[in-house]
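The other protein chains are all here in position, but one chain of the complex has been omitted.
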Amino acid sequence: MTEKLVRDALRDFVAERNWQQFHSAENLAKSISIEAGELLECFQWGDADVDSAKHELADVLTYCLLLADHLGLEPNAIVLEKLALTREKYPVEKARGRSDKYDRL
Amino acid sequence: MTEKLVRDALRDFVAERNWQQFHSAENLAKSISIEAGELLECFQWGDADVDSAKHELADVLTYCLLLADHLGLEPNAIVLEKLALTREKYPVEKARGRSDKYDRL
Amino acid sequence: MTEKLVRDALRDFVAERNWQQFHSAENLAKSISIEAGELLECFQWGDADVDSAKHELADVLTYCLLLADHLGLEPNAIVLEKLALTREKYPVEKARGRSDKYDRL
Partner (left out) sequence: MTEKLVRDALRDFVAERNWQQFHSAENLAKSISIEAGELLECFQWGDADVDSAKHELADVLTYCLLLADHLGLEPNAIVLEKLALTREKYPVEKARGRSDKYDRL
């Protein structure tokens, strides 16, 4: 299964470099913010070219997967679990066509 | 396959609410940064409880998957593609046990 | 007064380059997040050297001052105004020695 394959590739990459020592949950959370900023830089003054955005998005995703693994969470599972909660917070009949936060719907 | 299943669940969620109009690549990139900040908030003064971190990580991942889909990219594929590049930038023999950036190795 | 002097130096810098066209409030807000990420990168794996942190902090501050000016706000005034509100939210007797958010005090 792809999710496990990617997880194992990342684990190997980290273990070969003996980088587990740097990968506390906190450091990984910081890294996600840092890479999210680099992704946003592609859009700083307007539109980005897909290719540079692709690399930065991959960096954000990589740290997200590393943090998920560190916390013992399955990425797809937590996305689906959160989606179920968000569906309740933003019922179709209220949220349709509106970008307001749930407490303003 | 799980990746497609999650992508389709997200597509349905967005389409039902007619939210595609808000999901420009730029807005999704901003959203990733915003959610990365909320995740980081769990670690603002030290360690986070896994449960709150889980929800915030799910939000970051969700917007990453939405942006990947928007740009026509496969999340796992771009992570593996970037990992191959990072392996070259950080060769084991140079990077082992060091957190320095590649241009300082 | 220094605040006005700095503001005017920034205004001149921008006007000479005809960059007002790029400096929408939204673009400046994105720029603050991007530079905040670069500042955080100095602390990604632990402590930063003061000199690199200084430059990145200056960048965050610069965009904050540009956004304040764009919105017609005085930086020192809004900091003091917000501080008054935060004093109320975190009364000394409740908040002393605790890093909890106000809704948990």
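By written order: A, B and C. Residues from 1 in each chain.
One rule holds for everything that comes next: a residue touches a chain if its C-beta (ideal position, glycine included) is under 8 Å from a C-beta of that chain, and two chains touch if they have at least 3 such contacts.
From a predicted model like this one, the values you see are computed outputs, not experimental measurements.
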Chains on display which the left-out chain touches in the complete complex: A, B, C
Contacts of chain A with the absent chain, listed as residue ranges: 30, 33, 37, 44-46, 99
Chain B, residues in touch with the chain not shown (by the definition above): 22, 27, 30-31, 33-38, 40-41, 43-45
Where the missing chain touches chain C, by residue: 1-3, 5-6, 9-10, 13, 16-19, 21-22, 25-26, 29-30, 32-33, 36-37, 39-40, 42-43, 46-48, 50, 53-55, 57-62, 64-65, 67-68, 71-73, 75-76, 78-83, 85-87, 90, 92, 95-97, 99
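In the analysis below, only the chains that are shown with their structure count from here on.
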Homomeric contact chain A-chain C: same or different residue positions, threshold half: same
Chain centre separation (chain A, chain C; CA means) in Å: 26
Rounded Å distance between chain A and chain B, as computed from the means of their C-alpha atoms: 2
For chain B, residues that touch 2 or more chains besides their own: 30, 33, 37, 46, 99
